[in-house]
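Every protein chain but one is kept in place in this view of the complex.
Chain IDs A and B follow the sequence of writing; residue 1 opens each chain.
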Amino acid sequence: MPLTDPDRLFPVEPALRGLARELYRSVADLPIVSPHGHCDPRWFADNARFPNPAELFVIPDHYVFRMLVSQGVPMDALGVPRTDGGAVETDPRAIWRLFARHIHLFRGTPSALWLDHSFEHVFGLDRPLSEATADAYYDHIDACLAEDDFRPRALFDRFGIEVLATTEGALDDLAAHRAIRASGWSGRVVTTYRPDAVVDPEFEGFRANVARLGEMTGEDTTSWTGYLDAHRARRAYFRDFGATATDHGHPTARTENLPPQEAAALLGKVLSGDFTPEEADAFRGQMLTEMARMSLEDGMTMQIHPGSRRNHHAGVFASHGRDKGFDIPGRTDYVGALKPMLDAVGMEPGLTIILFTLDETVYGRELAPLAGVYPALRLGPPWWFFDSAEGIRRFREITTETCGFYNTVGFNDDTRAFCSIPARHDVARRTDCAYLATLVATGRLGENAAHEVAQDLTYRLAKQAYRL
Amino acid sequence: MPLTDPDRLFPVEPALRGLARELYRSVADLPIVSPHGHCDPRWFADNARFPNPAELFVIPDHYVFRMLVSQGVPMDALGVPRTDGGAVETDPRAIWRLFARHIHLFRGTPSALWLDHSFEHVFGLDRPLSEATADAYYDHIDACLAEDDFRPRALFDRFGIEVLATTEGALDDLAAHRAIRASGWSGRVVTTYRPDAVVDPEFEGFRANVARLGEMTGEDTTSWTGYLDAHRARRAYFRDFGATATDHGHPTARTENLPPQEAAALLGKVLSGDFTPEEADAFRGQMLTEMARMSLEDGMTMQIHPGSRRNHHAGVFASHGRDKGFDIPGRTDYVGALKPMLDAVGMEPGLTIILFTLDETVYGRELAPLAGVYPALRLGPPWWFFDSAEGIRRFREITTETCGFYNTVGFNDDTRAFCSIPARHDVARRTDCAYLATLVATGRLGENAAHEVAQDLTYRLAKQAYRL
Partner (left out) sequence: MPLTDPDRLFPVEPALRGLARELYRSVADLPIVSPHGHCDPRWFADNARFPNPAELFVIPDHYVFRMLVSQGVPMDALGVPRTDGGAVETDPRAIWRLFARHIHLFRGTPSALWLDHSFEHVFGLDRPLSEATADAYYDHIDACLAEDDFRPRALFDRFGIEVLATTEGALDDLAAHRAIRASGWSGRVVTTYRPDAVVDPEFEGFRANVARLGEMTGEDTTSWTGYLDAHRARRAYFRDFGATATDHGHPTARTENLPPQEAAALLGKVLSGDFTPEEADAFRGQMLTEMARMSLEDGMTMQIHPGSRRNHHAGVFASHGRDKGFDIPGRTDYVGALKPMLDAVGMEPGLTIILFTLDETVYGRELAPLAGVYPALRLGPPWWFFDSAEGIRRFREITTETCGFYNTVGFNDDTRAFCSIPARHDVARRTDCAYLATLVATGRLGENAAHEVAQDLTYRLAKQAYRL
């Protein structure tokens, strides 16, 4: 018996299931376009083997370890690295066993689907992971990882990835991307320009970061025009390594459109280190509008994903640092927040700004109405906690009626869990096909049109929105 | 093959579909009660032919043109009139072709359902609209429009409209309604009192509007009692033309219940032109309570639909003016906002205040709990972006458990797209029947009761809530 049901995520009613299956069949094997994610480009530069099952599936995946933490398993026992120098478990097999002992916690979650999909389709396993099978799993996966067929480039090919975007900070030298290119490997791995560390005055080391930005570009980043030109230079550098997009993860969606002199003064203020939270927020907001203007110049697609309250627990942040599963969504306003930027550039048909959210209440009230009228706006797929069967269903049900399919941009896997990429795209394809089948069966969409939309959602829209 | 599926919007499971179909059959042909909408009363006064397909389906319908705009089609190319004197496309056939070329954008939207319903059931078309069929469509519809059977009154009869409410500003002379009455035509078209221009200090020309209100009524509208009496006079005048309701479209649901002297002082302030946004908001809030009190006197039903951030793009507002698809919903509070008015009149069983929303998050949290206890409150149907199969389903699923069916008021089409009226009521009837069938099939409602509720939702509740 396989771990994964061949009809998973399809509607249960037989006629509907038949329709969904047929739609799915036509897109199941399309190449994967992954325009937004967090894979490490060194995997593809070095093509070294993945070290062990725990480092592949548990330690780097905060979806996985946060669930165990929520039930009282200490992060240290899971080998999650500390930034304060404290000791953590280093035996990967011990970590794997602990993980296996708690696998029931994932019942009903997308992680369960992704894991089973990887276990079966990547590693050929067919019995469920449990405390009893933990060692057998470990040994089997570890043995696979030692084979050349399980090195990053081989998996990249086997997964059918046509293009994969990674995300690098503005100050990254893109050495890994340079190495990929130098290697002559044919896989298409591109970077994405993520300037948070040099546009967010509250980012750790902001002043030093901006100074470094100046050094890297030869611009005087203490002057407003020099600072903007430094961004232009880095964006061009990123484009040399395939970047077609920028990525902006702000606490809010606030934008500003200040006169240049006020913006220059604000830069001076935030660089002085003596600024208020309000000034930091205004500066971030101004920079979104500046980035949109640069996108108009250089054609890069802009991604905005506001709303995460990062590092929620002070103690965990102190001991373990960022990205440890303690980023919690908060209420997010878009309608008022985006107005300055949209007044400035929202009617530009040549510009693409993709909006993400962690606050589902804005799908129907704000995002779909905005994307349904502004030429520059598109809706990113459900993301983070909502990258799931129910999350995708809600997204389609709530947004489609207002902004249609063509103001959305296909799927993003947004992951650093490499083996989950095919699984995640598969969930999106199945869920979209289930939704399309429902539209067909309820007289809301012709069958031919549904097939066309299925192709669009799986492949064309992502290529087009990200200019890939 | 018809454009519309006879079983559209029904559940797919065969037994459930059978139940829904049976319920629908019993209400499909009931007369249309349209208690809230934006048809032009001159259509029925003059009974002139509709000029051409573009002016019937594209130019006045912001649901339609905003979708094309969102994909980069300029409003000018669609013939949407400008207020700044700029030139726009005037060839209706060119506009129609542009529309047809983009028809795929509407896949999965209610507009697609409404358009196909109109094309098939009003104009007898049976091939889908596309770039290829655009000219044939244009010629066919245009030829139809030249026939007497397609003039407004003939369509009104053919659509089975028992009563249609239009909406006119407080300063409207109701000449069109007078002409309808003078014509001896038997169709029942009534007006609705919409005083935004004379109660909102931020409305263009507010002071002049209030002065004009004084002239029209012979009241001194610079005094608080004169101003209120002027409203009373206009309400009575509107009632002479059949009005049974008032309509209030404020940015928020704020209400106030100030002592008369403070209210009088506030009127002075806002009429002086020297007032703060807060004072404007307080004045609008006070006027909602005053209107509710007048409704207690004269029996008019009151409609409040807050929450639209109007004219979101400054440039489009400057070039094209109001109502161009750039009204975006925002977060809306009701619980705190309505308290002053509800403290004053909420327990009055003789009063009917219908609440609408553009913020679905309030259905379960605020609106259903409020309507489920206050005798004066009723919930308006899902509205604007949510006047759709999924929107209506969510509304019923979320509100019914808390406030039942009998604190809702049936359907409103709220449209200026005349041909879509039967299509919209049909969508509501089908969706309500699908919901009722689900309740029956899951043991939550008896079949006889479901039939009774279907009649109530389609016909009785609207007549009763609007006293029509």
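Heads up, the rule we're going with is that a residue touches a chain if its C-beta (ideal position, glycine included) is under 8 Å from a C-beta of that chain, and two chains touch if they have at least 3 such contacts.
Quick caveat, the model's predicted, so the values are computed rather than measured.
Taking the complete complex into account, A:Leu358 is the one of A:Leu78, A:Ile141, A:Leu358 or A:Val440 that touches the chain left out.
Looking at B:Val58, B:Ala280 or B:Cys403, the residue that reaches the missing chain in the full complex is B:Cys403. Listed here are the chain A residues that touch the chain not shown: 4-5, 7-13, 66-67, 69-72, 104-110, 112-113, 128, 309, 312-316, 325-326, 328-331, 358-361, 385-386, 388-391. Listed by residue number, the positions of chain B touching the unshown chain are 11, 13, 15-16, 333, 335-336, 339, 342-343, 346-347, 349, 361, 364-366, 368-375, 377, 397-398, 400-407, 438-439, 441-446, 449, 452-453.
Please note the rule applied: only the chains that are shown with their structure count from here on.
Simply put, chain A must spin 120° to overlay its Cα atoms on chain B, rounded in steps of 5. Mean C-alpha position of chain A lies 40 Å from that of chain B.
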